[in-house]
Structure formats: structure tokens, C-alpha cells
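This report refers to the structure that appears directly beneath it.
Taken from a larger complex, these chains appear in their original positions, while the remainder are omitted.
The chains carry the letters A, B and C, assigned in the order they are written, with residues numbered from 1 in each.
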Amino acid sequence: MKFAVVNFPGSNCDMDLYYAIRDGIKEEVELVDYRETSLDGFDGVLIPGGFSYGDYLRSGAIAVHAPVVKEIVRFANEGKIVLGICNGFQILTELGLLPGALIRNEKSRFICETVTLKVINDKTAFTNCYQENEEIRIPIAHGEGRYYCDDKTLAELKANDQIIFKYDRNVNGSVDQIAGVTNKQKNVLGMMPHPERAIEDILGSDDGLKLFQSIINYQVRVNN
Amino acid sequence: MKLVKIYVTLKPSVLDAQGEAIKSAINTMGYEKISGVHMGKYFELNFDNDYPELEKDVDAICDNLLTNPNIETYRYEIMEEE
Amino acid sequence: MTEPTAKQIKDEKNYQQWGLTDSEYDLISQKILKRLPNYTETGLYSVMWSEHCSYKNSKKVLRKMPNKSSRVIAGPGEDAGILDIGDDQAVVFKAESHNHPSAVEPYQGAATGVGGIIRDIFSMGAQPIALLNSLKFGPLKDGKTKHLVDEVVAGIGGYGNCIGLPTVGGEVSFEDCYENNPLVNAMCVGLLNKTAFKHGTASGDKNLIVYVGAKTGRDGIHGATFASDEFTDTKNKQRSAVQVGNPFIEKLLMDACVEIIEKHPEWVLGIQDMGAAGLVSSTAEMASKAGSGLVLNLDNVPQRETEMNAYEMMLSESQERMVLCIKPEYKDDVLDFFKDYELDAVVIGQVTTDKQYKIYHQGELVTDIPVDSLTEDVPEYDRPEVEPQRMIDDRDYKFVPEIDSLEETWNNLLKQPNIASKKHFYQTYDSQVKANTLVKPGSDAGVIRIRGTKKAIAMTNDSNSKYVYLNPYVGGQIAVMEAARNIVAAGGEPIGVTDCLNYGNPENPEVYWELDKSVEGISSACEKIDTPVISGNVSLYNEYNDVAIYPSPMIGMVGLIDDIDKVTTSAFKEAGDLIYVVGETADDFNGSELQMQQTGSIKGDLRPLDLTEEKLHQDLIRMAIGQKLIQSCHDLSEGGLAVALSESAFDNSLGFDIKTKLTSAQMFSETQSRFLVSIKESDKDEFEKLIKTDFECLGYVTQEHIFKVTTADETVLMDGKKAANNWKEAISCLMK
């Protein structure tokens, strides 16, 4: 499987994600510049964390207007894999590919910490290697990671099993302690925690590895 | 020449964490009489010329870029620039 | 505003406002130029001859520091020092103070401090890999200090998080003397492929000077002299001397500079950041170092404000700017390269051979002076020094603590802001971005692995200014050795040092004595463990209304871990492991947190530090770690054995059951040269055989979160959870 890691000006977890694919699950991966207009030849697109455009205006708001984004939307609509982590999640909600919004943490401060997540839906392209309700340790690092959506949206998310990860405690004030959600079709995942920082034991956890392995699993099934 | 002043605020249903933090900083500074703080954004857009669809365009710019309609609302005024 | 004429400047002594003394002005006009300097020229001299840029007051003292070892590739004199770590790789590091800017404008002051030190690293061609910081404030008792602390911490995090560098270490402490003069020191560590190393020089006739990065505005004009000027109430309004940072632009600049040097080394002859005293300091130093001259045309400088005069442009400290010296044939390549990063890049001048520094502005030659006169001809001052009266008065004072309740004293000490967990602060720093952080803040030293190798780099910031205040010489030694113990405890070999020397007004003989003696202490300790001082920074005039801060040398130390298997943390690992303290404990209470807690101040002399014993203990611990005998290792510092034991237990919510020959009071003694380690029981014999003497086996790690302790005086059972809460929550409570 060949992944594109899209690099916006100000992205800063692009290499982390690149190494997670290349060294963690040993698949093909390339960095793609935000000015590219085609993602032909890739099977999945990954949007890394960081501060695209310095988080000017709102986090993720300006990246949405970069040329490569049209291709991300195409991937999403064609049912291909799209994963946004942290700033990538913010970009996906700004784009409207995912419901809700990410806003300033409840206590207003940036938080960097390894937290426990609960896997809520283990039947997706991103989670099929986990067990339902499995608890995994994944780092977070964000100032604007509080997931917000209105009640109606929340009801829909629940009804469609779109809530994928939840925090085990209220770290940032997210609605329903949501840490990651997919679109209805479940080919687009956005999450604030950083699985790419949890792919080696020596870094404190390798619980993120299964997320990337799930994608490969899923793709193999789709291809057959 | 037109100057458009845009005010963006969080919807009341969304907790304004920054506003809260600022309020408690104001309290810490010794000003106790304050009962609420809300923080929003303020934009000034300049247009060289007036044109018929200006208002339509400003609405579109607000909806598609300057605000996130999930969480924010806006209002604006269009004025003649000095 | 019309500029004063050269004659007016002389007659009205305007140069004094800019920090030049009469004799310095006379030296410039009579000996160097043999004419009166004009407005722009006077400005250039005043800023280049400030303490911040010239080290005129501290040079004599700085020369005492060792700066050689088999690893040193570049030492003081470059933007940052470089140490060889084998395999054609090197580490590059430096620390810098941003004290006065942070006092005036805490968020931006701290943020631009971080931004500036990062530029010093990538201007060497190195890839920055980690950040650290050392912060000192007044006590957390009023809203003003809390706001200051909040803003400084937010500024440090805001910059480092956005640019995407992990902040892996640092320290925060609180003393009365910093209330109106906080210290904000930042350190950056980078990794260099040895072939990529670039000097900050401008050489070769007709080569071009290129300006890259953010546009120039009026920010921070005279920031450099401002930093060297002591603080009074009235100057608090001097807001215009503060710069504003933009980490987004710096990220682009960093990535671009690292890439151009790595991929196109032939394009770039020299590179330097614009830090203090911006354009003048960077270009004059580049030319002077190369023995060249320079012609600059200011009309080409990207500007974001109108009607700036030459003086303002040369002295502006606008952030996120770099200067490159390139060969003319690569001009288009270089400019296009930066354009692709959406950065401004323009040619602003040319190298010449006449050693003159010439500046044109709007067609006029506004400066024509020997370039070396800005950098080399600065008078050096040999200041009078005298031993502080307090040292003579208190020489024989010996603090004897009284412990009514071991448990109560212990719990109270864990709540002291200087001892309590600093997580409230460091959890706002991204410590893991780049996915190389093996040890995050919260242990002894931060550790970053070098991807693709077995190696890792350990790094720490240390300074206990209370000790330096009581005895500058011994305190200086302790600062170095404490840093070294942190590195050793993490599994590293200390290899080099950077420093920030934060002191009061050097014209005060007592302050100068403190500076001199503490540097001698630092030097002797560095020599002992072969850690050359390869970079650093001096910040003098840290006073408020004529009261100086404690002498506060900050030691930034870097260590090499040759195999990541050796990485060790301070946390106890498993119940049943044996706990040892290595090093004898004596009654060292002067300057201790216990003395502070019981008397509200510190007083008395320090015992001399036995450097040989200190080094022996470090070597033994390193050997034990190398032989895989160590489960956890923690250096003993403030609060002594009691605090070290608690900290080791908190992380994994374990407990301990120990019995010691020490008295209850000695549990808090701050004797140097000690480590707390835990080992597997099966390694007991081998471990004891290796360490031989000077150790005590205290007991073992327990599963229950309970501290069971028998001292020479009493037995206590402490609730680990309660102790942990005291330690973990104290700062958050105080910051509310």
C-alpha cells in the first residue's frame, strides 16, 4: 500500500508519520507538497499534526484552501483511506469531511501527555486490529483539541457508530470525551491523539502500531 | 473605498475557554467586579471599490473562511473608508 | 525626526543615552576614526560595544573556562559550540538568556528567546533536535508574578510547540530576588553531519551578502543595550525595546536553511542569524572573522515599516532573519530556493577586501568605519572585586534543623514550589514531537535518540543559585556536578557544557567577585570531568532598584549515550528491587530547602566539594549502568534523600521499606555527590563489589504505595498517595 503524507507549511509531525509507515509497518510512503494537484498512484492519504499556516485564524482553516486539498476530498469521496491526526483532524473538520469542530481545550492550555483511549468501534478500516473497548496508551499534544458538536450531530455519530476513540477521562473537555471520529462511510478518520508517536516501546508505547496495521488489513480485504 | 468590519463570536452553546481563562486572570489581577468575559475575533477587510455583490461576497467569505459555522456566528458593518 | 549631527552628538553627549561612556566615545573619535562619528556610526558602536555583544566586562573571567577536549570541533566564538560524537556526527548546542525582554513583555520575551536560540543552532548547519529552559521567578504569591509565570511559560511553549521541536528538560525555581528581575534562559541542541558545518563568515572579494526571512521593522531597537542595562521602576515603560516572534516563519526558515546547507553546501560560504543588534552584529562579525570588508545597501533590505533610517535598520532586532554569504554565480539558485519556501531573500551587499564597513542608504554613504573596530577594539574592563560582606559575617554559621515530625516535614517539603512537581508547566510543552524522545521531562535529564543509530543524547539545565549565593566557588562547582549527575543518572557520559551567566551589575565589586569566583568553580569542575564549555551567554545588570539577583550561573550540559539500552530513568521499576544510596551523607543544611522552610531564608557557608570523590561516584554509576546492574537512578539534590526517594516512588505509584543509619534530619541533608539507585536483588553482590565503599543499602521497593522509613530517631509509615498529591498538586494550587 502506498501512502501520501501531505505536508502543509507549518506541519511538523510529517516525518513522524512518514517513519511510522516506513519503519513501523514497512509500507511505501511519500511526502507530498501542499502545492501538488494530483495524488494519483497513492492508496491512502495521511494528514499530519503541526501548525499549518501557524494556526492562523483557526487551526486548519487556511490549509483547506491549498491546492492539494481537492485531491484529499476526491479520496474521501471515492471511499479511499484518509487519516488526519491532530492538526490533520482539525483540517478535516474545517473541510467538512468530518462533523464537528476542534476548539480550545477546556482549561485553555496546551496539554502534552500520554493518555488512555478506549476503542469504541473496532470494525473500521482503522481499528480492526484492536478489540472493542480495548484500552490503549497514546500521546496527545494540543491546545485546541476539544471536540465539539451539537446534540443532533452527536446523536447521529452514535447512531452510525462513527465515534471511534474516546478518552478514558476528561482531558480537554471534548463532548462525550470523543478523541476520534469517522465520516459516515468510515473511510475518513480524524483523531487528536498521535498514534504515530506510539509505534515503538522505547518511546513509551507501541499501541499506535495496530492502527496502521488495521489500514493494511482492511486494504488487503478490499483488494481481494 | 469600502471598509468591512466583521465581528466573530462563539455561539453561546460553546464554552469560551479563553474567555474563562481571561476572566480568572482579571480576577487574579484584583478586579473582582467583572461577571463575564467573551473573546472573539475582529476583522477589517478593505475593498478598493464598491460593487453590487459586495455583501454577497462578504457573506461567502465569512461563511467559508472567516468563521466555522459549527461553532461561531458573525455580524458585520460595511462603511465608507475615510 | 531629524538626526543630530556628529557635532551635536559630541556636544550634547547623546552617546551616553545609548550606553557609551565618555572614554569609549573618545577612543572611537580620537583613536579609531580620528573624526567624529555620525549618528548611524555612533549607534553602531554603542550597540556593538554593549556588554551583550562585546562581553567587555566578562571576557577576562570567561577566559578561565576550559574549552578544549578531544571532541571539540568548534567552541566559543561561533553561534554555537560543536562536539564530535563519532560516525561523522556532531552535537551543537548553546544557551541564551532573555531576562529583560521577558520582564517587560513576558510572552514575547520568552518566545523570542526560544526563537533566537534555535537560530543559533541551525545557522551552524545543524538540525535542531530539542529545547530546554531554565526559569527563575519571585515567589508565587501575587497575581502579578503568577501572570508573569503563566505568560513566560506560554511563550516558551507557544514558540517551541509551533515550530515542532520537543522541549525535553528545564527547571523552574522561585526566590524573592527574582521577583522583579525574572530569569528566562533557553537552550537548544542540534545534530550536525560534520560535513555540513558552516562558519559564520563573509569571505572572498565580491561574494554576495543575502538577507533571508522576515521583513525588518522597528522592533527591539537597542534591545542589546537594553539587556545590559539594569532595571528600575521607571524603565518598566521601555516597551519599544521588545521584539515579536513568529514561529511559523521560523519553521520555514529553519527547514530552508538546514536543507540548503545539506543539499547545496557549495552555494553557501557562510551563514549567521540576526540576533542581538540584528544586521550590524551579524554582518560585522561575519566580515571581521574572515578578515574582509563589507558594503551594504540598505535600500534592498525588506522593510515592513516606512521611513526607517539607517540606524533603525541596522539595529532592528526583528526576528526570524538570517544572513548568508554566497558566491555570485549561485545567486539565482539561492534566491529561487528560498522563494520556494515563500521566504523573502534579497542581495543586500558585497564582500570587499579593504576591511571597511560601508553602508549606503538612499544613495548616501552613512557609515564608513573599520569593521574590526566594531568587534575587536572594544575596551576590556578589569573590574575591582571584593568578597561580599555576608560571606565574611556568616562564615562560621551552621544551621541545625530541628525535626519534630519526620512525616510532617517531609510532606511540607514536597509542597515547596522549588521541590514540587513542575508538570503544571512542562505539560504545556510538546515533549514528544519528532518521535525521538526516550526520556521526557520529569526524570533527571531529557534523552533524545539519534534515529538510525544506537546512540542518544542526554541533556539538562541546572543551577542552584542559593548555593552560589552562599559560596560562589563551591556553588559553581555544584552547578556543574549536579548537571553531570543528571546526565550520568540518565545513562550518559557528560561531554560538554553551555552556560548562561546571570548576575547583577558588574560595576559592583561584590557582584564581580561573585562572577569571577563562580566561573572559577565552574571551570574547575568542568576540567575535572572533561566537559569543555563550548558556548554560552552572559547577562549582567540583573538588578531591580539596585538590588542584585543571586549570582545565577545556569549550566546546560549534554551527554552522550552510546547505546540506548543504557537509558535509565529515576522511577522505581519493580517491587522487591533493592534501594541504595551511593555517597556518604553529612550535615549539609546551609542553603538547603529545609533551612529555607524552617527559617525563611538561607545563610552560612558551604563545605568544599571533593571533586575526586564526585567524579568517582559518577564513574561508578556509569559502570554499573553499563553492566546493566541498575533499574533506576536518581541524583540527590534539593530536599535530599527524602525527596529523591519520594520522586522515584511516585511515577509508578510504588512504595519503599527502608532502614537507615541517618537521623531524621539527615534525610533532608543536601550533601553532594550522591545517587539513589534501585537494582534487582539478584545483582546485589555484583553491584556492591563494583561500588566497594560509600554506599548504604536502605531496603527495598514495595508494591503498596506506602513509605515505611526507620531512621536513627524514629519509624514512620507515610501514605504514598497523600505525599504524591502534595507534590503533584502544589504548583497548580499556587497558580490558581
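Criterion: a residue touches a chain if its C-beta (ideal position, glycine included) is under 8 Å from a C-beta of that chain, and two chains touch if they have at least 3 such contacts.
All figures in this text were calculated on a predicted structure; none of them were measured in a lab.
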Expressed with the labels used here, the whole assembly is A x1, B x2, C x1
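FYI, only the chains that are shown with their structure count from here on.
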Which chain is most remote from chain B in terms of Cα centres?
C
Could you compare the number of C-beta pairs in contact for A-B with that for B-C and name the larger?
A-B
Inter-centroid spacing, chain C versus chain A (mean Cα positions, whole Å)
36
If you average the CA atoms of chain A and of chain B, how many Å lie between those two points?
29
For chain B and chain C, let me know how many angstrom lie between their CA-based centres, rounded off.
41
Scan chain C for residues touching two or more other chains and write them down.
none
Under the definition above, what is the set of chain C residues touching chain B in their complex?
143-144, 146-147, 150
Within the complex, which stretch of chain C touches chain A?
154, 157, 161-164, 246-249, 251-252, 342, 427-438, 440, 449, 451, 564, 567
Complex interface listing, chain A residues touching chain B:
57-58, 61, 65, 93-94, 100-101, 103-109, 146, 148-150, 173
